[in-house]
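Notes to accompany the following structure.
Of the protein chains in this complex, all but one are displayed in their positions.
Moving on to chain A:
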Amino acid sequence: MSSSEASSSKPSTSKASGVGSLPPSSPKPGGSMDNNATRNADIDALAREAEDLRRKLDAERQKLNDVPIQQAAERLEPLNNLNIKQRRILKGHASKVLCMDWSLDKRHIVSSSQDGKVIVWDGFTTNKEHAITMPTTWVMACAYAPTGQMIACGGLDNKCSVVPLSFEEDILSKKRCVATHTSYMSCCSFMRSDNLLLTGSGDSTCAIWDVESGQMIQNFHGHTGDVFAIDIPKCDTGNIFISGGADRHALVWDIRTGQCVQSFEGHEADINTVRFHPNGDAFATGSDDATCRLFDLRADRQVAVYEKESILFPVNGVDFSVSGRILFAGYGDYRVGVWDTLKCVRQTILYGHENRISCLRASPDGTAICTASWDCTIRIWA
């Protein structure tokens, strides 16, 4: 697994072979030789078929790559009059902020940090409305429920817990564990309602949980490395979600069957973030290889890459503007890149953070973007 940034520690031992390589078959000592011979022959036949299919898939995808998207976008006017600046800075975390999420009311934000604190903010006034201390450090993910009445969070505790938000009582006492993985939880999101929670984990699986009962409704096996990011389409009628992770693949899942319906490769290092394009048919990814890529579900392939020789740092968060014309990317070099999604050029850079950006999300109505950083602050740009 390649690592382009010297300062990141990567003791990972997760299998880097990726989707598609078969482990060597070995005969079982003491077993019948005929059975083993047949089994090995079968495994070889399957391996040959897999190779043929892979070649066929590559050829099919290549055939359809007729006009690059930048060329199709030549006739569009460039995005020259962007006026995006830092408008708010939310100070209060004493440690690295690892994740944030917007409430659907477009003004409240929940954030979680390395020292175990989870804070709910009013983005307009910058006031803190709730502060919760979780029992373990490294709260790597947090999410706001659609009704705004609950938040979910978790991380190194291998769990995702929900906390109802109210001003009446000590809300920490009402915290309930919903999801449990066999390794750290890296990402979480409510799915369509307050009662369904989608999680991704370092144990390489994703799962959907019933919040009320804590039961796992569906789980998703297929990644061969830690899952780092998940996303659900905004227009949520399609029964799919996407995930990306250390195996450098982005996978598309069918919620009903638990099956992986499409897989995308292209990145040369861990995928840290995935986000659907507002049209629901494409998605962007950000990776340790310092690039963002756009994949289209109907073309079943990568359709654009957002990279520059001068950009060397990992991408830790991506999101689109409301029309999808802008792709925002938060980098490990503390900056936000503002990309023209269609022309594939970087339009401008947003400066402000004093340490790596860990998370980036556009507000539900696209009036602002929010970034969380290891500099202990959260900033809102509009």
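Methods note: contacts are C-beta pairs under 8 Å (C-beta built on N, C-alpha and C of every residue); 3 or more make two chains touch, one makes a residue touch a chain; residues count from 1.
Here is the rule we go by: contacts and distances are computed from a predicted model.
Colleague: Would you kindly match the missing chain to its UniProt protein name, picking from "TBC1 domain family member 19", "Guanine nucleotide-binding protein subunit gamma", "Pyruvate dehydrogenase E1 component subunit alpha" or "Cell division control protein 45 homolog"?
Modeller: "Guanine nucleotide-binding protein subunit gamma"
Colleague: Going by the contact rule already stated, which one of A:61, A:128, A:175 or A:346 would touch the omitted chain in the full complex?
Modeller: Candidates A:61, A:128, A:175 or A:346; residue touching the omitted chain: A:61.
Colleague: Could you pull out which residues of chain A are in touch with the chain that's been left out?
Modeller: Looking at chain A, the ones touching the missing chain are residues 8-15, 19-20, 22-28, 31, 36, 39, 42-43, 46-47, 49-50, 53-54, 56-57, 60-61, 64-69, 72-73, 76, 79, 81-84, 87-88, 107, 123-126, 138, 140, 156, 183-184, 186, 202-204, 221-226, 228, 246, 259-263, 270, 272, 277-279, 281-282, 288, 296, 298-301, 303, 321-326, 341-342, 362, 366-369, 380, 382.
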